[in-house]
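Note that one protein chain of the assembly has been removed; the remaining protein chains are unaltered in position.
Entry: chain A
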Amino acid sequence: MAQTPPNILVVGQIAEPASLDPHVSTASNDFRIAVNIYDGLVRNAPGTLEIEPALATDWTISEDGLEYTFTLRDGVTFHDGSSFNAEAVKFNFDRMLDDAHPFHETGPFPLSFNFASIDSVEVVDELTVRFTLSEPFAPFMSNLASPTGLIVSPSAVEQYGADYGRHPSGTGAFKFEEWQSNSRVLASRNDAYWDGAPALEAVIFRPITDANTRVAEMLSGGIDVLLETPPDNVAQFSGDANYQVVEAVGPHVWYVMLNAKDGPFADVRVRQAVNYAVNKESLVSDVLQGTADVSAGPIPPAFNWAYNEDVQPYPYDPEKARELLAEAGAEGASLTFLVTEGGSGMLDPVPMGTAIQADLAAVGLNVEIQTYEWNTFLSEVNPGLEGKADMAEMAWMTSDPDTLPFLTLRTAAWPEEGGFNSSYYSNPEVDALLDQARLSTDPEERGDLYRQVQALTHEDAPWLFVANWKQNAVVTSAVGDFELQPDFSLVLRDVTKQ
């Protein structure tokens, strides 16, 4: 059977995209395509989570952290021929945030709350745009660099309305050409790309939902890039000279939240005990076959500027766990553990859940597992664990170190307040640190605050800290300069193929 032609890269994706409107979509699967069609005002520099200019060449932030003024790149046009300017930027954010905007109906915009702190967007002149925030919000720049901050063509939205998601037009390195349902999305080289035209002539994204079929397509020569390789198959490819296995860390945390409100986990010693009792090394090396690292706290090492190197993961020490349980009088306690069958970023949740159950049984804890399908699982867990369960699996991928602790560890983020702190952790010191970190626009100072959060939460053990996922992809030996990005996007502008 024929190999794929040179200069055309065929990517085996995990699913059919839902929409190529980056403001409507929520799936990393869709974002992998979107980042190649669109640019944001800023972006993460390759290989890092540091902000660099994209459609904005530079910017100033007012003293009080409320006004962000961006100078836009001159001479950039959208793929549909319309020009990129301050009006276009305003259109993008108003469409998402203003209920009265004529194209607000082309939503819903599920992740628009990332920009909820924007009070107004103002066109200063053709190439200058100013955002005024209602309160200082340090993660603002990271959020602009996230897929929800990508800039779409207003004239294309006006033309296609609610169907825009299937007729996307951006300023990115590749131009959208065609979307055949469940067969392919084709994007071709943008010769006029402001950052230099890419080497590839075209990219084809193919949806192949079944992991075995995806692997089979890679082996039979039907695709050049295999995303999210099942752990069992990674070893097979890495031993073969026809393929390269590419890995990268990502801002991902897999944990088990522990109900601190009622039941045994209200006692910090019991929470620490389970952290000692579970053999995380064995989980990542055996169950996940080396596709993840052991995690030490709520902030993943991918945010290196905010990561606390001194906080080490709890060692595997069942003896210590038994002592702590005895001290707390929780020997032989019965625990209910909510486990999901699968879901975004959840890795291999059922085997991981059973491995945790076995480790806890070894220190005398009786864990009863209840398994749910992902959407049902979320509707069980998000309203809070009280009266329902003691433990629940969870995983997050975020673009800023603030997002996860802010949404899941503050007292003000308990479910009844509209947050995701479903296990009711509360520590006023952590609350204060997080509030302060949000207001600070000095990265040094923010990094220091997050390092303190990491140390405090490690001690308080609101979660069983388990793993940080390493993303992987397999590419054929014909593919060059292929890199995975720490923000889980798939940037193809520098990739080559013989």
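Basically, a contact is a pair of C-beta atoms (placed from the backbone, for glycine too) under 8 Å apart; a residue touches a chain by one contact, two chains touch by 3 or more; residues count from 1.
We adopt the following convention: contacts and distances are computed from a predicted model.
Trainee: Could you check which of "Extracellular solute-binding protein", "Electron transfer flavoprotein subunit alpha/FixB family protein", "Na(+) H(+) antiporter subunit C" or "Glutathione ABC transporter permease" matches the UniProt name for the chain that's left out?
Mentor: "Glutathione ABC transporter permease"
Trainee: Please pick, from A:P22, A:G40, A:P198 or A:G222, the residue that touches the omitted chain in the full complex.
Mentor: Result: among the candidates, A:G222 touches the missing chain.
Trainee: Quick one: which of A:G81, A:P108, A:G329 or A:G480 touches the chain that's been left out?
Mentor: Looking across A:G81, A:P108, A:G329 or A:G480, the contact with the absent chain belongs to A:P108.
Trainee: Looking at the full complex, which residue from A:P136, A:G343, A:G364 or A:P443 touches the chain that isn't shown here?
Mentor: Counting the whole complex, the residue in contact with the absent chain is A:G343.
Trainee: Which listed residue, A:S134, A:S183, A:Q312 or A:N366, touches the chain dropped from view?
Mentor: A:S183
Trainee: I need the residue numbers on chain A that touch the omitted chain, in ascending order.
Mentor: Chain A touches the chain not shown through residues 1, 4-5, 8, 10, 15-16, 18-19, 21, 24, 26-27, 107-108, 110-111, 113, 162-163, 165-166, 181-184, 204, 206-210, 212-213, 216-217, 219-222, 343-345, 373-376, 378-380, 382-383, 394-396, 415, 418-420.
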